[in-house]
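Removed from the display is one protein chain of the complex; every other protein chain stays in position.
Up next is chain A:
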Amino acid sequence: MSTVSKPQQTPDWSAFPDARGHFGPYGGQFVSETLMEPLEELREAYHRYLKDPEFLAELDRDLAQYVGRPSPLYLAERLTRELGGARIYLKREDLNHTGAHKVNNTIGQALLAKRMGKTRIIAETGAGQHGVATATVAARLGLECVVYMGADDIQRQSPNVYRMRLLGARVVPVSSGSRTLKDALNEAMRDWVTNVDNTFYIIGTVAGPHPYPAMVRDFQSVIGREARAQYLEETGELPDALVACVGGGSNAIGLFHPFLDDAGVAMYGAEAAGDGIDSGRHSAPLCAGKPGVLHGNRTYLMEDADGQITQTHSVSAGLDYPGVGPEHAWLKDAGRVQYVPITDEEALSAFHRLTRTEGIIPALETSHAIAQVIKLAPQLRSDGGIIVNLSGRGDKDINTVARMEGIEL
């Protein structure tokens, strides 16, 4: 049985990253010189406001009144019964305003942008959830907003593109490279370096140069803090396992981080295995990549023998990324979190299963986490529990799912 304990020899997880943004050998600041000073200004502002009671009060108020937090921790009874193992609890980030965990971070960064006097917001997006969450907070604060999105992702996530435009954002298609999330990130960085005086770049995941991985983690950790308290309140103990999908890794770290010191809590990050790891068509750098440097940090990457970043594939646009947050790279090496591959097919099947058993349509990203729960739950004791991060809802994906199943909408 898990207890609230902190073994002596484990690292002090909360002491990371170091002052320069390193998680062991990972993380850091690998950017061109022009961005070093703006990153320092951001780091300084973020550290200052994180201790500013007024800032924190405004953040808490927005999370409660605008996002709708705390999000429920829901016991999925039918799914639990069907799988015949540990109790399955869903942390309902899909019920947040805009339908995913992404808004926890954009609210925080936008408040920071306002305090830093920036008038223009830019973002990259894959599935469009982060783009929508950014366009939403920009609309609310009256800030100009430009969202970069891979041309292929614009095709497969068209409802979100229209949502962003309704919210007043300019969506810029990115046709270079693989026309997906990584290329959108490149283009957003190029915009930032050009317009750095008035522009705040809201990165949507725990990647990028320091302080982004730490800052986004801190804004997303509200998920794990709430879930931990909710679970303790309901059961009087800690869960046996946590499960989340990992694209860049923000919803996963948000759930995991407040539990890292709880040695009895196992953690699983579900990476997108696409057509299968052996097919080479996947987006699973932790399962099948190796360390390198991209987008401002050192981390596990999908790359070839020459150090070129390789094409990725996933049915889910939000997981279709060749890198991963540096803290995950470090948690993998430390053995604290298990990263597991989930194929497109497994994710699709989990998508339907949750929809039919619980009446909750999960995002395709989230469906990867559900697929891992389906494998894991039967192996665990039935009086234990799993918390899975239900990172987003699947309305945005119904066109994709229908098309894959040969259905015209």
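Everything that follows uses one rule, which is that contacts are C-beta pairs under 8 Å (C-beta built on N, C-alpha and C of every residue); 3 or more make two chains touch, one makes a residue touch a chain; residues count from 1.
Rule of thumb we're sticking to: contacts and distances are computed from a predicted model.
Peer 1: Which listed name, "Tryptophan synthase alpha chain", "NitT/TauT family transport system ATP-binding protein", "ABC transporter related" or "Sarcosine oxidase subunit gamma", is the one UniProt assigns to the chain that has been left out?
Peer 2: Of the names offered in "Tryptophan synthase alpha chain", "NitT/TauT family transport system ATP-binding protein", "ABC transporter related" or "Sarcosine oxidase subunit gamma", the absent chain's UniProt record gives "Tryptophan synthase alpha chain".
Peer 1: Among the options A:Asp12, A:Asp197 or A:Asp278, which residue touches the chain absent from this view?
Peer 2: A:Asp197
Peer 1: Touching the absent chain in the whole complex: find that residue among A:Leu294, A:Ala363 or A:Ala377.
Peer 2: Per the contact definition at the top, the residue touching the missing chain is A:Leu294.
Peer 1: Going by the touch rule given at the top, which residues of chain A touch the chain that is not shown?
Peer 2: 20, 28-38, 176-177, 182-183, 186, 189-190, 193-197, 292-296, 301, 303, 305-310
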